[in-house]
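Taking it in order: structure first as C-alpha cells, then the write-up.
Every protein chain but one is kept in place in this view of the complex.
Going in written order, the chains are labelled A and B, and every chain counts its residues from 1.
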Amino acid sequence: MLRDITLGQYYPADSVIHKLDPRVKLFGTMIYIISLFCFRGIAALAIATVFMFVVIKLSKVPFKFMVKGLKAIMILMLITAAFNLFLTPGEELVSFWVFTITKEGLTNAVLMAIRLTYLILGTSVMTLTTTPNQLTDGLEKSLMPLSKIGIPVHAIAMMMSIALRFIPILIEETDKIMKAQMARGADFESGNLLKKVKNMIPLLVPLFVSAFRRADDLAMAMEARCYNGGEGRTKMKPLHYEGRDRLAYLVVLAYFVLILVCRIFLRWPQ
Amino acid sequence: MGIIKARQLVHEYIRRDEEGNVESIQTALDHVDLDVQAGEFIAILGHNGSGKSTLAKHINALLSPSEGSLWVDGKDVSEEENILAVRQTAGMVFQNPDNQIIASVVEEDVGFGPENIGVPTDEIWRRVEESLGAVGMLKYRHHSPNKLSGGQKQRVAIAGVVAMQPKCIVLDEPTAMLDPNGRKEVIRTAHELNEKKGVTIILITHYMEEVVDADKVIVMDAGKVVMQGTPREIFSQVGKLKEYRLDVPQVTILADLLRQSGIDVPIGVLRREELVDAILRAAQITG
Partner (left out) sequence: MSIILDKVNYVYSEETAYQIQALKDVSLEIGDGQFIGVIGHTGSGKSTLIQHLNGLIKATSGSIYFHGQDIYDDDFDLRELRNRVGLVFQYPEHQLFETTIFDDVCFGPKNQGLSKEEAGLRAFEALRNVGLPEELYYQSPFDLSGGQKRRVAIAGVLAMKPEVLILDEPTAGLDPAGRDEILDLVARMHRERGITVILVSHSMEDVAKYVERIIVMNQGQVMFDDAPKEVFRHYKELEAIGLAAPQVTYLMHELKERGLNVDTDATTVAEARASLMQALTGIDSGRMDIHR
C-alpha cells in the first residue's frame, strides 16, 4: 500500500538514539554514508555492520520497520547489482551467451548491494528516530550561518517540515482521486507513453487543485496562530547539546577513524 | 465594553478581471452589529454562504472590514499594529482538521502557537501539557496527527489555540467534516473550556442540535443577522428557521406541530426529555 513508505514516518520509542540531538544524528548519518563509500576490506565491513546493528538495537525500533524502506529501492538495487555483475571487466568466473561474470564484478555487485542496503538502513534509523520537526530544526540550526548571506534558512526549514507532514496526506489523496476516476472509466495503465501521460491529467489536475486549497487553508491557519516568520519565535524543543551528544560525536568520529585506519592499513582481503 | 463589538460591519468580496476592473461584488457581510460579553457561549447559525465564516475571519483579523468597525477586546481590527494582539486574544479553529495541523507530532503542533508569540520554552511545555489535558488528548501527545480520528484532530487543533491563552475562541464549523461521535467530542470540549476556563466561545455551525446549550444564538442569512436570542427563543420560531434553510431538530418540529393541534406543550422545545415530560403531563390531563 502507498502508505507504507517509511520516509518521514517517525516511530515513537524511548531510546538513547531518539533522545540524541538531531544535529548529532544528521552528522552521524552523513559520516556513516561517507564511510560506506570509502571503506575497504572485510574488517571495515565488519565494523560498519556492527556499528549499524548496535545503533539499530539501541534505537528500539523493530527491525521490520527498517527493512520496509528497503522494499522501495529493491529494483534500483537489483539493477545496480546487475550492472556491476555483468559489466565489470576482470578475471572471468562464468560465461554464458553475451554475459560474463567476473570475480571483480561479483565483488563489486555484492559490495554495491551492501552499500545501498546500509545507506537506506542508516538513513532510516535517522528518520525513524527523529521527528521531521526535529530534523528540520537540526538542519535549520546547522545551516543558520547561511542566513547571513541571505539564504532564508528558517523559511526553507519550515517548508520542509510542512512538506513532510503533508506527503502522506497527499499520497492518500492521490489514491482516492485515482479510484474516483477509475470509477468513471479512466484508464491509467494501458497505451503508449504519450497516451499514459495524457491519461494522467484527470489525476494531476484535481491533485494540484487540492494541494493549492490545502496550502491556502494551512497558510490561513498558520496566520491565525500568529505565525510571522522566524523572527521573535521561541522554540518548544530548543537544541542544546548534552553529555550524551558530545559522547555520540566522539563515538561517530572514533568509528570514522577506525574505518580510515582499516582503509589504509588493513586492506586485505579485498 | 464586551469582548467583541461590531458596528455596521460590511465585507465585500470583489472579483476583478485581468485588467483589474471590477467584475462582480459580493456582499458577504451586510451592516452587521454584534456584541459578545466576556465568558459567553455564542452560537452563530446559518446555511453555507450566509456570511458566518466571513464574520469569523474578521474576529481573528484574517479579513479586514470593507466598511464599519470591529473591536476585539477594545482593539480595532483594522489597525495594522493590532493584528497580532487580536489574533492572540481571539483564537480560531477551522473546518478541515487536516489543513490546520502544522506539525507531525501532536505536542509539537500545540506548541506552534506559543512559539510564534515568543513564549519561553519552559512555559511552552507547561501550556502544551495543560491545553492537551483540557481537551482530553494528553495521552496522544507523542502521536502523529495522521493516525487520529477527525474528532481527535479537531481537539488537537483546539488545544493548539488554547495554548496561546486566548480570551476568546472562534470555532468555524468545526464539526462539518466529522461523524456524530466526533461532533459530540468537539462540542463537549468547547463547553468545558467555556465553563472551566471562562473562555468566550463563538461556535459557528449549521447543526441546530449543537447550539441548544449556548447562552445566545445568532442566525445569519444573506450577510445579515436575522435572529438573535436564547436557544429557546430561537427554537420557538420553527417557521422562520425553515425559511432560513436551517435544519430544525425533529423534537422541536414535533412539539411545534403538537402545539398547533392544541396539545399543551411548551414553546421552543430544545431537548427530548423536555418533550417527553410535556407529553406525559398532557396525557394525564386528557386521560
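We take it that a contact is a pair of C-beta atoms (placed from the backbone, for glycine too) under 8 Å apart; a residue touches a chain by one contact, two chains touch by 3 or more.
Worth saying up front: this structure is predicted, and the values here are computed from it rather than measured.
Participant: Indicate each shown chain that the hidden chain touches within the full complex.
Facilitator: Hidden chain contacts in the full assembly come out as A, B.
Participant: Check each of A:Lys19, A:Lys57, A:Lys176 or A:Arg246 against the chain that is not shown and name the one that touches it.
Facilitator: A:Lys176
Participant: Can you list, in ascending order, the subunit B residues touching the missing chain?
Facilitator: Per the touch rule, subunit B residues meeting the hidden chain are 47-49, 95, 149-150, 176-177, 179-182, 206, 245-251, 253-254, 257-258, 261, 263, 272-273, 275-276, 279-280, 282-283, 286-287.
Participant: Footprint of the hidden chain on subunit A, which residues?
Facilitator: Where subunit A meets the chain not shown: residues 1, 3-4, 62, 64-65, 68, 173, 176-177, 179-187, 201-202, 205-206, 209-210.
In the analysis below, only the chains that are shown with their structure count from here on.
Participant: I'd like the Å distance between the centres of subunit A and subunit B, where a centre is the mean of that chain's Cα atoms.
Facilitator: Here the centre of subunit B sits 42 Å away from the centre of subunit A.
Participant: So in the complex, the part of subunit A that touches subunit B is made up of which residues?
Facilitator: 8-10, 12, 131-133, 161-162, 164-165, 168-169, 213-214, 217-218, 220-228, 232-238
Participant: Could you list, by residue number, the parts of subunit B that touch subunit A in their complex?
Facilitator: Residue positions touching the partner: 60, 62, 84, 87-88, 91-92, 94, 96, 98-105, 107-108, 111-121, 124-125, 128, 142-146, 160-161, 164.
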